[in-house]
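Complex shown without one protein chain; remaining protein chains in place.
And now, subunit A:
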Amino acid sequence: MAEPLPLGALACQSGDWPLAWVDGRPVGAAQWRDDVARAAAALAHQPAPAVVLRQACGYRFAVWLFAAWHAGKTVLLPGDDGNALRAALGDAPDIGDTDWRAHAPAPLAPLHDARAVVYTSGSTGAPVGVAKTLRQLDAEVALLARAFALPDDAGVVATVPPQHFYGLLFRVLWPLAARRPVVAATQPYPEALWALPDAGRFVLIASPAFLKRLPLHLDWPALAGRIAAVFSSGGPLPADAARDAAARLGVPVREVFGSTETGGIAWRADPDAPWTPLPGIEIAQDGELLRLRSPLLADDGWWTGSDRIARDGAGFRLLGRADRIVKLEEKRVSLTQVEQHLLAQPEIAAARVVALHGRRAELGAALVLSPAGLAALAADGKAALARALRARLAPQLEPLAVPRRWRLVEALPDNAMGKTTEDALRALFAAAPAYPDLLGSVRDDAGVTLTCYIDAALRHFDGHFPGAPVLPGVALLDWVVHYARRHFALPPDCLGMQQIKFQHAVQPGTTLTLRLEWQAGDGRLRFDYRGPGDIRHASGRLRFGEAAVTAAAGHAAPPARP
């Protein structure tokens, strides 16, 4: 197959070729370019610099994505549809799904730069926006084309949504650039494989969740020869499931290991083989932790992840995630270890623990009960079950590491890619917290922008004031220092404040963005709280440094350490 086309020029090509099946009807590249040009015209009058794109139909997704880029917009791609994420996106308007056909096509020039922000649930909690430039996306597509030779005549069908990074690359950008037609609808059920368009073979872009659930009773022999290749990514695929899926589909499952942050890292087509780095990816280790350097990253520095690996020939094996360590009341606690102890209990089928920072730091456990656990619950009630679990864990764990809050769930809350998000877990334990719900954070060269949801349950609203809740200014200042310490290496002491202004009272239910910029040179931390409509709620500067030690102590009170 020819080299993939550069993404920036896709909407400015000439010629026609099959590009998609929309509702079973073939749509060509010329039609797509015309649709992009009209949709770009529809977006041209939007003043917002960034727009949110949610669109399950792969064709309409591809139209709006390129239309927004050509209209000069940053495209925000929310992975899930949770409240937290919705708030993290702030004021950016939803593209929605207006009819672009009413608009005259806008003239399109090749793109030199474009940006998408892909939201993912980071391992530490709140949704994280990962910015991808056109250069990075072109590099991903080129790397996939180099790594995987696929038959020229094969189309693409996907079980994963287009807005996750895996779907964005494998079912949207790579096929577009490779001039490979795509079935536009997302196909979450295996039965769809028997209803594919009557045209040649297909590359199946699947999730592990899909491949684990291929029913044996379907007429697999009738599919023979129609599946040209199968990809799996987004989470681990058990070896048995990989073998079963390969037997049913008639081709090996090519597992791709990567992440939204790093892009593709490695692949394998045999569940017993080590992972082979994708072309151009350099692998190293920091202790057991995977390190890598990749043309897909924003810079060419080394990136360290939290996957533990062991080298094996030219590749590596995955040993699992590094322990998730949290600090509770200054003590380090391994959430992984606590979960292992929970899973050893006969009442528990699945467990996730989360650090809660309410009245005091403590652990909350979300449990899926086993049949034995359900029987115990029916017999003695939840309180007795929780006490029994606590009593059994107490000799094995530090008192602080024994969960104190228990939530029983039917299934651990997870997203479309099968990952349990800390955000969803935390939501199970809502109490009276001291810090806002942190909905998202985006780092850039100059600082960090946090999105915070101001919940009415925040302890600061208690008695402040009855019937007219207003967030105290001191809480806003406390949060500035709290979050700044997470993101920057601040000196120990807060030496003073300058130009602190509280322009508008903050009421419960508001989503605020907190912009923090640390100027290490002069020790200034700038902060700026904005609300909906860009209303400024509070702003100012804090100075940080080493407080001078006064030799003649006694009268000079040292500045308080925050």
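Basically, a contact is a pair of C-beta atoms (placed from the backbone, for glycine too) under 8 Å apart; a residue touches a chain by one contact, two chains touch by 3 or more; residues count from 1.
The rule is simple: contacts and distances are computed from a predicted model.
Taking the options "Multiple sugar transport system ATP-binding protein", "Branched-chain amino acid ABC transporter permease", "Acyl carrier protein" or "Cytochrome bd-I ubiquinol oxidase subunit 2 apoprotein" in turn, only "Acyl carrier protein" matches the UniProt protein name of the chain that is not displayed. When the whole complex is considered, the residue among A:86, A:390 or A:486 that touches the unshown chain is A:390. Only one of the listed residues, A:96, A:215, A:320 or A:399, touches the absent chain: A:399.
From the options A:311, A:360 or A:443, the residue with contact to the chain not on display is A:360.
The hidden chain makes contact, of the residues A:101, A:327 or A:382, with A:382. Remark: the residues of subunit A touching the chain excluded from display are 329, 358-360, 382-383, 386-387, 390-391, 394, 399-400, 402, 404-406, 431.
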